[in-house]
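For this depiction, one protein chain was excluded, whereas all remaining protein chains were kept in their positions.
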Amino acid sequence: PYEGESRIALLNRIMPSELLHQEFTSLMYVPIPDEVREIYMRLGRPTPLRRARGLEKLIGNGVKIYYKFEGALPGGSHKLNTAVPQVYYASKDGAKEVATETGAGQWGLAVSIAAALIGIKAVVFMTKSSYLSKRQRVMFMRTYGAMVYPSPSEVTKYGVEAVKANPNHPGSLGLAISEAIDYVLQGEGRRYIPGSVLEFVLMHQTVIGQEAINQIPEEPDLVVGCVGGGSNFAGLTYPFIGAKLRGEGFEKTRFLAVESKAAPKLTQGRYEYDFPDSGGLLPMIRMLTLGHNYVPPPSHAAGLRYHGAAPSLSLLVKEGVVETRAYTQEEALEAGVLFARSEGIIPAPESSHAIRAVIDEARRMPKGSVILFNLSGHGLLDPDAYEKVNAS
Amino acid sequence: PYEGESRIALLNRIMPSELLHQEFTSLMYVPIPDEVREIYMRLGRPTPLRRARGLEKLIGNGVKIYYKFEGALPGGSHKLNTAVPQVYYASKDGAKEVATETGAGQWGLAVSIAAALIGIKAVVFMTKSSYLSKRQRVMFMRTYGAMVYPSPSEVTKYGVEAVKANPNHPGSLGLAISEAIDYVLQGEGRRYIPGSVLEFVLMHQTVIGQEAINQIPEEPDLVVGCVGGGSNFAGLTYPFIGAKLRGEGFEKTRFLAVESKAAPKLTQGRYEYDFPDSGGLLPMIRMLTLGHNYVPPPSHAAGLRYHGAAPSLSLLVKEGVVETRAYTQEEALEAGVLFARSEGIIPAPESSHAIRAVIDEARRMPKGSVILFNLSGHGLLDPDAYEKVNAS
Amino acid sequence: MGISRPALGLYLTATYPSTKRFLETLDKISGLVDFLEIGIPTRNPKYDGPVIRMAHQGAELMGLNAVKVTDDYSKYGKVPVLMGYISDYVNSLNDVAKTASDVGAATVLFPDLIFDYPELIGRYIEVMRSNGLAPSFFISSKTPYRLIRSLSEQEPLFIYLGLYAATGIKLPIYIEQNVVTIRGVLGDAFLIVGFAVNSPDMVRSLIKAGADGVVVGSAFIQRMSDLNDALSFLKWLRGGLP
Partner (left out) sequence: MGISRPALGLYLTATYPSTKRFLETLDKISGLVDFLEIGIPTRNPKYDGPVIRMAHQGAELMGLNAVKVTDDYSKYGKVPVLMGYISDYVNSLNDVAKTASDVGAATVLFPDLIFDYPELIGRYIEVMRSNGLAPSFFISSKTPYRLIRSLSEQEPLFIYLGLYAATGIKLPIYIEQNVVTIRGVLGDAFLIVGFAVNSPDMVRSLIKAGADGVVVGSAFIQRMSDLNDALSFLKWLRGGLP
């Protein structure tokens, strides 16, 4: 689809250089810069690892449940873990602006926060349908000082063409990516930063698991996370999986990746080379994918609607190291309500998928078993999701 | 106004007994029950005490600023600190339901969470105008399993009469209190619990200051909080004020209570006996008050619209132990935006009043001075407040 | 002139329900009480519950005139005490003290002194002393320890702890716990407790908790329509003293 210069060569012009290095580094551990570490601490890292005693009591068979609460971060999700270093590296490149796309707005919000803290400008292309329905997130991004454009916008040729072709174009994540990249190529001092799928994004998120491995008082039998592109799941599990594969413990630990039936790439996708963006501007990667033109049905868990899973996660699934499961939105939100009432926290619709799996698994595990899951976000910015559940 | 039996005697029939004891206890310290302590820990206590390095840099004169982040609790405010023990004591009385009033919904949300965790029902009478405009909070209360009535409602005689007198009655906090109390008197196994002003509420909130006094690495020169009824301010400051008045440190520490110009009882109120509720159902208390019939202008900081301040706080102000300051909504929200952009957290409009005072005070304090303030809540459930700021 | 330990006291509102009946009651209770509190009738008995409010409203005379219907209360109870709201006498403190002295009272207790007029505490003590009276202080369970300690250093005749929020109305307060705590703060000062006392068991447990004296008011006044009934009640209560 992309007929211009090499997609790989294009990366040089759009992405922060340190991130490209990280994508291809041979280091087993990449140091966190002091500046990023300080912001992590100011924003609430380490995040809490808590025991879900209320949920345990509800299940009632003596299975122990721990969760890592990434919703404790400002913006309410794990997205800040990678937004902060990405914006930091962009600023180290001398960038005055970072541009990105966002669907439901969780990633755009995280970038807006990181950019405010680091002192550069955030420009967010938000799919128009979300821009119109998720007014709060738009408003909060602006409160943080971000420039938010509905996509298709009038500021890039891709946006203008899309509107010309269809004046009521609702926008798509692929188009928003193309617009963000085009925006970056249009001017000096701009960098494009991505929210998921790329390996450095997953690597930044492993701060979650690095902390959890030190916080959890016992070896889990099962570690669970939800999967959009894979970053929150990988963030929690990779440090455990790494240790297990290296023979450094966790021999009996299972890993379960939970996705939405609205985008079931892990359970129904093909393992092949595909584009990470629907526009095909970025280099192809080998992953479990439903195809970059896959159009998912509407879901409140907008963060799980992505068509593919990160390459390393896809490989781990293919190799059988990571198990998979898909749930419907209703199954997930039902579990979300149970969690809210037993633990006091309204989970993000995305995280509710993980909770559903935790409940289902816990019910058939023996007494004394230990589960750890990632509560990747809270649901305070997703009232529409729960409105529906209450009505039913 | 209340012509029935003694208002004091009525307390026996509406409030959890342990709370009445706490209101009149002679103990200097009241132990926290293990059950409450466990829930506190599960919900995130101790809350973080953080250094606001971004805000410090913005002010730039070497003043150090710490804040206690109560918005880290589920529901996003300090209200849970007293909702949990109050619901707990109601359940110890054998109550199956707790009823309360709520204005903007922060208190109602906290009660809904506490009731879900403790396993009894919450019934919330929410002023009708807020019920219609704060749909998210209503929805989240219901997600936690609470029954939410717009007040005036059809389930109490006070509600029915109010609607009869004015079919478009917008509701008032006083009416909502009367409805909640009437609801409790109508049936068995019900208890009424209040969100602020009463001394046991302030006492429960001192968990904030007890933690802060252990967390802060140096003696503050200034401690700041915002005041609605006084509970979050007292919660943070009383342990410090107590120590100071007992000669156990903090000799040079000043205390500043910040209110909204929409309800300036601390700076313009009279110190006299007045009713805590506009309906006059509860016993009179001596406080700084604008009169129980005071109608504040609309404000996004709905939590600061109360007509009076808790008796002990009023006395401390009268005695000059606590200084006072009032700000307009615009002055406060401007500071809120500065804080969001420098610290990454969108503050509740109420807390923004404290932030405004912190900024103004910091600017005229010498280098090395230390300020501590209470970030009593985050603003993720107050998008309407910031919408206005962005537009300007 | 101290009060004996342990002591039972009685509160009456002067000239309620009539001067005659008030004097008759005084007559009959001699020997049944160790001290006597005479309320000065007022239009605004702010800390009182329904029974004593009614007694203020129903008194035949108002103010100090009501108190003066006898010239020596010590005839009826070993240690008489006048009780009034200082809000009524802010500008005539000396008149009250002189009246108290004239009618043989040992002190004037103002329940609202330290709550509503803390700035008058010094003047109050001075006026008491200059009229040959001892000061006495009313506190609540929430009065700061340091204030209680400084009051007890004034060698008061007694310190009176109101057990509840208003006279005659019980609330689920652990009053014994409060008495124990306040006793610990007070040192040797004479501690009187009252409000809603209505059984010998209650008298017993309050004395056991550390009170030196216990006062009954509403529960007696409620029974005054049948004076004999009221007197037997008082005797029954007295059985609670150790």
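Every chain is named by a letter (A, B and C) in the order it is written, and numbering of its residues begins at 1.
Note that in this section contacts are C-beta pairs under 8 Å (C-beta built on N, C-alpha and C of every residue); 3 or more make two chains touch, one makes a residue touch a chain.
Computed from a prediction, not measured in an experiment: that's the story for all the values here.
Every visible chain touched by the undisplayed chain in the complete complex is listed here: A.
Screening A:E199, A:E334 or A:D382 for touch with the missing chain picks out A:E199. On the side of chain A, touch with the chain left out of the figure occurs at residues 5-6, 8-9, 11-12, 17-18, 20-21, 24-28, 199, 245-246, 273, 283, 286.
The criterion applied here is as follows: only the chains that are shown with their structure count from here on.
Relative to the whole-protein C-alpha centroid, the nearest chain centroid is that of B. The geometric centre of chain B is 38 Å away from that of chain C, both derived from CA atoms. As a whole-number value, the distance joining the C-alpha centres of chain A and chain B reads 35 Å.
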